[in-house]
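Every protein chain of the complex appears in place save one, which is left out.
Going in written order, the chains are labelled A and B, and every chain counts its residues from 1.
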Amino acid sequence: MTAEENLSRLGITLPSPPAPVAAYVPWVRTGNIVMTSGQLPWVGEQMRYAGKLGAELTDEQGYEAARLCAINAIAQLKAATGDLEKIRQLVRLEGNIHCAPGFRGHPGVLNGASDLMAEVFGDRGRHTRTALGVNEMPCDAAVQLSVFAEVED
Amino acid sequence: MTAEENLSRLGITLPSPPAPVAAYVPWVRTGNIVMTSGQLPWVGEQMRYAGKLGAELTDEQGYEAARLCAINAIAQLKAATGDLEKIRQLVRLEGNIHCAPGFRGHPGVLNGASDLMAEVFGDRGRHTRTALGVNEMPCDAAVQLSVFAEVED
Partner (left out) sequence: MTAEENLSRLGITLPSPPAPVAAYVPWVRTGNIVMTSGQLPWVGEQMRYAGKLGAELTDEQGYEAARLCAINAIAQLKAATGDLEKIRQLVRLEGNIHCAPGFRGHPGVLNGASDLMAEVFGDRGRHTRTALGVNEMPCDAAVQLSVFAEVED
């Protein structure tokens, strides 16, 4: 199945790729790599998941926030490639979690992004990952996710 | 106009590229990519902007700190390429801000770096960006900025 077919099966309609919140661009291609800027859990112009994990937000909400960042990242990858089938391989997810003292749920929260990438891209969705805590996040976002992907010539 | 002409127009003289503060190198080239180490707001051996945004430093000072990191990064890119015209495209700015609880000004502060890149490199200066808060920064630096750039063969 194609990535688009998997998105349909999951009931996901890709949004317009979110615009940057400042003086940068949402993705750049260099050679066979596309890198996205840090994606936040926007739905349209609404920050859907604001606050800190381990304080205002539950791990379940964090998982959904990471999944939403991944949906926004896939929208950027589609804008960059025109066709998600041109993505050969995800390479890297850099996951950053806005969190309160003592939070330890980073791996499970970021699986919200990783699990979606596996469902949408299958083996092409395999990726390396970093998972860091962040004391204060732009726009009070719960999660910030950057994606590196290898694309066809 | 060339990048050097734009620097002149802005009244910026590139410094000697700052030396690393430990056992690493300031830039590496791999294929057509140059990556810099994390650049701090040094002027010579002086940390010009020390402290946390949202506490000791204003957003305006943060903007200047990010701009200074970008100047130091451009000095590294010149050392790496010998000629800034060999830079085809900036690819990525990884921006990290030393900040106190409740700080939300990351996008504006990092525009200090992004705006300068646009002024110096024009369309070649377009880049993806990440913007994270950091609880404690090496050398008490206000900002740490890493740059990825695509260069000519």
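A few points about this structure:
Note that a residue touches a chain if its C-beta (ideal position, glycine included) is under 8 Å from a C-beta of that chain, and two chains touch if they have at least 3 such contacts.
Remember, it's a predicted structure, so these values are computed and weren't measured experimentally.
Along chain A, the points of touch with the absent chain fall at residues 31-33, 54, 89-93, 99-104, 106-108, 110-111, 114-115, 118, 126-135, 148, 150. Residues touching the missing chain, restricted to chain B, are 20-28, 30-31, 35-38, 94, 96, 132, 134-140, 144, 146 (touch as defined at the top).
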